[in-house]
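A single protein chain has been omitted from the complex, and every remaining protein chain is retained in its original position.
Let's turn to subunit A:
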Amino acid sequence: MLRRNVRLRREYLYRKSLEGKERIRYENKRKIAEALQEGKPIPTELRNVEAELRAEIDLEDDKTAVPRSYIDDEYATATEKDPKILLTTSRDPSAPLVQFVKELKIVFPNAERINRGGQVISEIIESCRSHDFTDVILVHEHRGVPDGMIISHLPFGPTAYFGLLNVVTRHDIKDKKAIGTMSEAYPHLILDNFNTKLGERTANILKHLFPVPKPDTKRILTFANQSDYISFRHHVYEKRGGPKSVELREIGPRFEMRLYQVTLGYRNQLGSCGSCL
């Protein structure tokens, strides 16, 4: 298991290193294709490679034409398997933090919560790997208020560090009847305004925490980005008056997230590496 993971990681890094060359070849092929289409002479720098590239252009189909980007390659196999999430806290959590983590367990489908106890992060990650978990989420707090969230994708995946602000938990709302129970169906996702490259990466990390939903579920999770602060909202909707009218009912916790770090491996937050590859 360990060696397999080492090998997988090395393959990933190697493929990522080839990306540069691939991109250059792709560019050249595109130039040649353009020149051929417009009937212009081929640029001089491409004359030598023109023959072989032209052969390749003919053999390409639409899947192989565009070069593969290896940025989110950690999630290449994610669509084949449903994600499995482990939720836990920092050491010695306070009662509000434990409640919050319980809520989060219901928010993420296919999630398990464990007590932290005195475990070291590397132990947790080892056990996760052996039980085929795909993601680990750690929640930190400050005097009862949750203030940090670390999302790690497990097979050598990326780690995103968020700070949590303006947290409102379901437990804070005293009136249980008003809130009702939380739906546990696989939700639809809305990821709004993630436009930059970093935004795309973060969106991918968040997206792959959830499984493929049924098309007609009523549960919506929203991650809306506004000036670098991501708002998390949890709604259930009803289309009562017809197809165009939508009534939203908010359930679940709401908080703002601020990304402050994304690392390539799954190094734990204390700085000692989970696996130095």
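Here is the rule we go by: a contact is a pair of C-beta atoms (placed from the backbone, for glycine too) under 8 Å apart; a residue touches a chain by one contact, two chains touch by 3 or more; residues count from 1.
Convention: contacts and distances are computed from a predicted model.
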Listed names "Beta-amylase", "U3 small nucleolar ribonucleoprotein protein MPP10", "Collectrin" or "Acyl-coenzyme A thioesterase 1", matching UniProt entry of the absent chain: "U3 small nucleolar ribonucleoprotein protein MPP10"
Option from A:Thr64, A:Asn115 or A:Asn166 whose C-beta touches the chain left out: A:Asn166
Hidden partner interface residues of subunit A, rising order: 78-80, 165-166, 188-192, 203, 207-208, 210-213, 220, 222, 224, 226-229, 231, 233, 235, 237, 243-244, 246, 248, 256, 258
